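Notes follow once the structure below has been shown.
The complex appears here minus one protein chain, its other protein chains still in place.
Let's turn to chain A:
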Amino acid sequence: MTLSRRTFVKVGGAALAMPLLGSRAFAQLEKIKIGFIYVGSINDNGYNYAHNQGRLYVEEQLGDKVETVYVENVPEGPDCERVLRELAQQGCNLIFATSFGFGDSVVKVAPQFPDIAFEHATGYMSGPNIGLYNARFYEGRAVCGTIAGHMSKTGKAGYIGSFPIPEVVMGINSFVLAARKVNPEFTIKPVYISTWNDPAKEADAARAMIDQGIDIVAQHTDGPAALQVAAERGIVGGFGQGADMSAFAPDTQLTAIIDHWGPHYLASAEAVLAGTWAPGNTWEGLKEDVVQMGPYGAKVPEDVRAAADEVKNGQIDGSFHIFTGPIKDNTGTERVAAGVTMTDAELLSMDWYVEGVEQPA
């Protein structure tokens, strides 16, 4: 027998499962069927696109041992419940619910299918068969913020957010903290548009903020609309979010935060195949390659690239953490003492803004 990568995985998986035979609720499988539900379209070239790339990565790695299905544009509400049950009924062994607002539905449906492994991205409600996974997007935000601090002429950036949940709040804070290390006068104006994916609203918000004097735009929504507006209006630049969006604004994208879910999806799939899956709670970042940085835009000068690389590499080797004190909130109260680094639990419940963030309406 020729030793291909595939058989290698097979043998490796079997070996991993050996000591655990008979001790788990989840049985070993010959073949796995994985379901993915996306809140937006896989063609959004951002967040959902990135999750779908993760799905394709698993298919590529596991070949004929895996079958994947996905449902896109699933609203965050009861419709999600129906889709989850549909996937469960079609024999999925592992289901990834890839948006925060799917949480309620996962918690309702998962107990009805105790043999199926559910994983919910960016959420906080776990269960006996509900695992959680997330990425340290804020690490990428710190790199973007460093570039923004160097390159902004007005010292003002706009930030298009979806909902003021901790994940988004900590992204804003990370961006500003990094920018203010370069330019202590740097400020940011967040706007929440109450949706993950609405190109028209994203573009409108970008236009309104550019009119108010920002020259850098960042977004925590799913598509490249804000970046396109930035290109059209000729401001200094913006950042890709979820995926490399340079195709949409080649001169304007300064860099991008790329979600690289593939390795996590593969690990979960292999664990289910081997019968070793247990609900986890992973939160990986630049170091684990789950968050990647896109190429620097042509506009970004050498010294800024070097500064950004330093922040990136510092987070990879652990020497730099953006949420290390002293940190003041935007009312001037000190929240984190000098030298103290915020814990993951503190970050995951962050509901206040750091100095330099204009309090959103």
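As a working rule, contacts are C-beta pairs under 8 Å (C-beta built on N, C-alpha and C of every residue); 3 or more make two chains touch, one makes a residue touch a chain; residues count from 1.
Here, contacts and distances are computed from a predicted model.
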item: Undepicted complex member, UniProt protein name, chosen from "Sugar ABC transporter permease", "Putative HAD superfamily hydrolase", "Cytochrome c oxidase subunit I" or "Small redox-active disulfide protein 2"; value: "Sugar ABC transporter permease"
item: Hidden-chain contact residue, picked from the options A:Pro78, A:Pro111, A:Pro184 or A:Gly213; value: A:Pro78
item: Contact set of chain A toward the excluded chain (per top definition); value: 35, 41, 69-73, 75-79, 81-83, 85-87, 89-90, 100-101, 104, 124, 163-166, 169, 192, 194-195, 348-349, 351
